[in-house]
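Have a look at the structure that comes next, please.
A single protein chain has been omitted from the complex, and every remaining protein chain is retained in its original position.
After this line comes chain A, so read on.
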């Protein structure tokens, strides 16, 4: 039986990887049509969003506010294109809305606005604010005796913000074991690499010294993402932080590792090029742009 299980698991993982690719394609389309936005982080976290929304979290798109849902807080609001794409593909709202990103009158704001869309429960943009929100939600859950979890994603560059450390210090000493904080460790920020602008290392040791349970993973390995999130559910007495090592711009060669793509959207030819490279398993998108 283990062999069969393993086989089923592999099929599921292949499906998730396929979804992540579709989401990356969607992000390229959305950013190109919007004419501005943040490519690198959106592409780099597609696998994490896929794992959370298609496997890890207890959610129901048909009932986006069901009381026992797991909560998701996006702190680095600028990568919201991948969040919006994930929510649409998961069924929270119509995929046709995705093309309105950043346009006047759209529900898809350039940075997230709480309650503007089903599934979007926090506002963010100015960096460093999300972990505090997650703490408030986690405390409310504990006060109410509820068992749902709070997943919070931040970037690594935003760890420069002091508020992040206020929050990290608070949560680490408050037994908030219902928080899973995921850091998108892609090593870039607007002006350069994180280690040249404001070095974060040794990041793991810093977080451990704040009493967090730290897991480091390959942020593109969907199985590792799922396993680490599940592991965080078993940690008691303290919160868990997953340092997810990712490649900014993952999947599009000319964007990968380049901080210049942090806050830039692809133009027409760049978008075509990117979509060719991403080419979904069907090969459909690739041929469209030949």
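The definition used in the following text is that a contact is a pair of C-beta atoms (placed from the backbone, for glycine too) under 8 Å apart; a residue touches a chain by one contact, two chains touch by 3 or more; residues count from 1.
Operating definition for what follows: contacts and distances are computed from a predicted model.
Undergrad: Would you kindly match the missing chain to its UniProt protein name, picking from "ATP synthase subunit b", "Autoinducer 2 import system permease protein LsrD", "Xanthine dehydrogenase large subunit" or "Transketolase-like pyrimidine-binding domain-containing protein"?
TA: Options "ATP synthase subunit b", "Autoinducer 2 import system permease protein LsrD", "Xanthine dehydrogenase large subunit" or "Transketolase-like pyrimidine-binding domain-containing protein" narrow down to "Transketolase-like pyrimidine-binding domain-containing protein" for the missing chain.
Undergrad: Quick one: which of A:48, A:134 or A:225 touches the chain that's been left out?
TA: Only one listed residue reaches the unshown chain, and that is A:134.
Undergrad: For the chain not shown, which residue from A:17, A:47, A:121 or A:224 touches it across the whole complex?
TA: A:121
Undergrad: If the hidden chain were put back, which residues of chain A would touch it?
TA: Answer for chain A: residues 73, 113-115, 121-126, 128-141, 143-144, 162-163, 166-167, 169-170 touch the chain left out.
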